[in-house]
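Data first, discussion second: the structure below is written as structure tokens.
Every protein chain except one is present and positioned as in the full complex.
Presenting subunit A:
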Amino acid sequence: MSVGTEIKREAEENVEQPEAKKKRISNDDLFRRSTQFEIWSYTQESLDKTKRAANAAGAKIATQKFNETFETIEKEQPEVFQTHNETLNKDKLLTLLSFEEEAKYLNYYTQNIIPIAKFFKMPTQVKLTAVSFFRKFYLSNSVMQYHPKNIMYTSVFLAAKSENYFISIDSFIKALKDTEAKDILDLEFIILQSLQFTLLVHHAFRPLYGFFLDFQAVLLHPSPLMYDVSVNTLGSLYDKAKTWLNDNVVLSEVAFLFTPPQIALAAMYEVDKRITDRYLKRKFLKEHHELDAIKEEDSGVKKEDSEVIEKIESTESVENGEDKKDGENETANEHKEKSTVESQREQYETLVRTIRKCIKIAKQVQTSSREEVKEIDRKCFYALNPKRLIEKQVKKVTKEATTS
């Protein structure tokens, strides 16, 4: 080994100490150490399970509260409850939200974050983080415990602070109806706890920008690969992909299921399948020689190139990996070592499958009619306020009794 390379090796150790002997740390490795990956990544099944558990726990709490309230009121006027036993009866009165109703209700409130963010002229980042906070809160809580309205406002307020877009509480509440400073400030800490004190949210916009640059590098240089693709074409692809992220991803749950680069690629694929596919093929299937070169000489521009490749390799999605924490690193290494045509094809195909799945889920946003939401809203109110529900019923039956 020449002196020059020896020094370089030592210097590289400086960079990566104390993991000196390991391979370079890629963006992908860094993402795997983020709380977003460690705490907030789910498979579709585990996400459903978590939400069902939150709904069930909420129902249990609401039921308990209902029972206690019912018994208190019953004790005050036992004769009324005896006479109207078929209406004033626990099973009949108990009002809870089903899992599906709660999901619809939460979607409705998630959508409401968008106009609020717009009203305050908040950057996209704040809006996305607010949505993330709101959704995460209801992975461990239920609307039958915390009404979503103020949780939504507080998520926006906290997200604004976390994303460095400070709004004073006074100017914030000035714009809201029937909400006081205390309503929000009291919830801020509760939300922070439900977030398990993790506030940093990685969104797909930064990787999207990275891909926009890399598309140019791969598809336009040294000479254009596709006769009808220019900087302008890619610019418009990038803009449309941003719009798609804004319209679809914000409202869906893909952020819990896929990594930000996967979501970014999904956006580009959905906007222009032909160009994106060409890019992916070029990256995976036509670069055997270049990939070998990257492995051997880890220098300059090529290094960056390999980083982009690692970024894509991260596609072994959060979704596919059952045992993500151990499994994934191996997968990444494996990918690097096997540079055979077959394994590259495999990677490419896995990636496209992942992207398609992401698009599909992103498009499955369920919207509900106003009437439906109104009905859920009414139920939620009674689940949270059983006293109002029972008293209303008592009034009703006694009134009927006197008039008839």
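The criterion applied here is as follows: a residue touches a chain if its C-beta (ideal position, glycine included) is under 8 Å from a C-beta of that chain, and two chains touch if they have at least 3 such contacts; residues count from 1.
Here is the rule we go by: contacts and distances are computed from a predicted model.
The complex includes a chain that is not drawn, and of the options "E2 ubiquitin-conjugating enzyme", "Zuotin", "2-methoxy-6-polyprenyl-1,4-benzoquinol methylase, mitochondrial" or "[RNA-polymerase]-subunit kinase" the UniProt name matching it is "[RNA-polymerase]-subunit kinase".
Between the chain not shown and the residues A:141, A:252 or A:354, the one that touches is A:141. Check A:119, A:189 or A:381 against the missing chain and you find that the one touching it is A:189.
Touching the chain that is not shown, out of A:95, A:162, A:276 or A:344: A:162 (per the contact rule at the top).
The chain omitted from view is touched by exactly one of A:206, A:274, A:378 or A:392, namely A:206. Contacts to the hidden chain, counted on subunit A, fall at residues 7-8, 10-12, 14-15, 17-18, 25, 27, 30, 33-35, 38-39, 57, 123, 125, 140-141, 146, 157-158, 161-162, 164, 166, 168-169, 184-185, 188-194, 196-200, 205-206, 209.
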